[in-house]
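Mind having a look at this structure? Questions to follow.
All protein chains but one are shown in place.
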Amino acid sequence: MALADAALHLATERLTALFHRTAAVKEVSLMFPRHTVTAIIGPSGCGKSTFLRCLNRMHELSDGGWVTGKVLLEGVDIYGGRVNPVEVRRRVGMVFQRPTPFPTMSIYDNVVAGLRVNGRLPQTTLDEAVERALRQSALWDEVKDRLRVSALDLSGGQQQRLCIARAVAPGPDVLLLDEPTASLDPLGTLRIEELCHELKRRYTIVIVTHNLQQAARVSDYTAFFYLGELIEVGRTKDIFTKPRVERTEAYITGRFG
Amino acid sequence: MTPPDITVPPASGGASVPQAEARLASLLTTNRGDRVYRVLLTGLALALPLLLVTILLELYTSARPSLARFGWAFLWTSVWDPVAEIYGAAPMIFGTLVSSLLALLIAVPLALGVAIFLTEFAPRPLRRPVAFVIELLAAVPSVVYGFWGLFVLIPFLRQVVVPPLKAVLGWTPFIEGVFYGNSMLAGGIILAIMIVPYIAAVSREVLLAVPSAQREAAVGLGATRWEAVWTAVLPYGRAGVFGAIMLGLGRALGETMAVTMVIGNRHDISLSVLQPGYTMAAALANEFSEATTDLYLSALFEVGLILFVLTVVVNALARLLVWRVARGAAIGSRAL
Partner (left out) sequence: MIAPRLRRRVGSAIMTTLVVALCLLAVLPLLFILGDLTVKGASSIDWNFFTKSPVPAGQTGGGVANAIVGTGIIVGLACLFGLPIGIGAGVFLAEYGSGRLGWLVRFVADVLNGTPSIVMGIFVWGWFVKPLGHFSALAGGLALAALMIPMVARTTEEMVRLVPHSLREAALALGYPRWRTSLRVVVRTALAGIVTGGLVAVARIAGETAPLLFTALGNLNFSTNILQPMQTLSLQIYVYATGPFDEWHRLAWAAALVLMALVLGLAVLARWATRQRDGTG
């Protein structure tokens, strides 16, 4: 059954991602409805991160990286001839595996980093944006009194939430999370998972994770990748309780990967 | 709330055209900034090859009268007579090579000792201070070395070193004649002190670049600390250490102030290191302002050209050797 277009935020159509001549992602067609969380799971090397990086045109920055197929953001192909990749990345935000706050900037400056790209904005606009973003990433209460402090003073988990705040501050449509809790302790991981439920009210989220329990806890839909191909996609509940493809079941029950 | 089931993605192109255009428009802008930035940086970077070419051209055109007049004989003529206007650079070339070789003879064991000490034997708390002292040695200005050489080293040589040296080795042609102070020996020693830090610093970086697996393998086979260095580390880093030595040579060839203050500045070829000598760099420092005629000046420019080409070749070879071990890292750039 098809969904109304308005509900579709992001979709790929036969997306193939290559490094020089080798395809890391093969002809993947996937949809990401508005305000949902989709988890992408699969064993190491199955192309999940590569796929994710195609969604904000980061893949082409890798050596020899190129793409065929389409990625449609609100119906427009972001790989279309006249589209500027820089603009795409402002609409589709990304958070990486390891927290990467800008080391020479304060917490405040880190959060507004994405906003300042567009030129000078009035101080009040920036202040509001900072508070809004930090509240959305559940960091406001912890840092509101020390916004001018260096970002490196924060703990690992706090830094990652800072990176999330930095990614949401410019008001993107979509948030891509590439194994965001991989380098965090259990408490930090839990915090970020809780965040996902909040964040999906504003954004459409695609999260790559190798942690199956996390995928089960956090996502509405789950897509299983294997060797660059999309093997199965569906509601998370269905994928985890009654997967249709045998390979999916094998991965989920831990028989490989 | 259960999310709707999704199985088959709908076909694309469902959005109406004006809406698609509007969304497309928000994704379009040009990135002129990138191009400007790259052009600006490239321009600044091009200053370097431009500088090199300009130097070569300037030296060559200024040296041309002398090149035309004396040809290749310039390299082996010993006469340097500004009155008769006959110029030959043989004593200077000889002196440059001899003083540098002498400096290497003294400096290489010392520098390697420092490098090996720092990388293999030094206890941890000692490493930084010693490395720092070596760095400071490189920071001492040439003129201060020359000054110290003139007023401290030369009297020291005259009183303490040369008498026993003459007693033991006076029969050789290398230790002959009266020692007045300013001499090839003083020049060689001062040069040696000056290039030790360069050779040491680059050798150290080269030795550090040797994978520790080499060391560990030797130790695992039962070698002592020293044996591990001698059999596993040094051979691996051999090309790089050789390159470091050549870098030191390159530095020694071009050293000016310290040399001109202690070497005696005499156009003479002598086998004895106790005699005064001359180097190309010292000659330039000494005589450039005295050059009264165009040919004199041109001859000096030719000396400069020879010196430049010589050091470029030596440094190029040295860098290639060091790159072989360290793959293009900026080794030695911080070693002043």
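By letter and in written order, the chains are A and B; residue numbering begins at 1 in each of them.
Please note the rule applied: a contact is a pair of C-beta atoms (placed from the backbone, for glycine too) under 8 Å apart; a residue touches a chain by one contact, two chains touch by 3 or more.
Source: prediction; values computed, not measured.
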Seminar exercise, completed: Across B:Ala84, B:Ala139 or B:Val178, the one contacting the chain not displayed is B:Ala139
For this session: Just name the one of A:Ala24, A:Val37 or A:Met58 that touches the chain not displayed here.
Result: A:Met58
Seminar exercise, completed: For chain B, residues touching the missing partner are 31, 33-34, 36-38, 40-49, 51-52, 54-55, 58-59, 62, 109-114, 116-118, 121, 130, 132-137, 139-148, 150-152, 193, 196, 200, 224-227, 230, 247, 250-251, 253-257, 261, 281, 284-285, 288-289, 300-301, 304, 307-308, 311-312, 314-316, 318-319, 328-330, 333-334, 336
Exercise. Which positions on chain A touch the chain that was left off?
Worked result: 56, 58, 61, 86-87, 89-90, 93-94, 96, 98, 100, 102-104, 113-114, 117, 163, 166-167, 170
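Assume only the chains that are shown with their structure count from here on.
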Problem set entry | Separation of chain A from chain B, taking each centre as the mean of its C-alpha atoms, in whole Å | 51
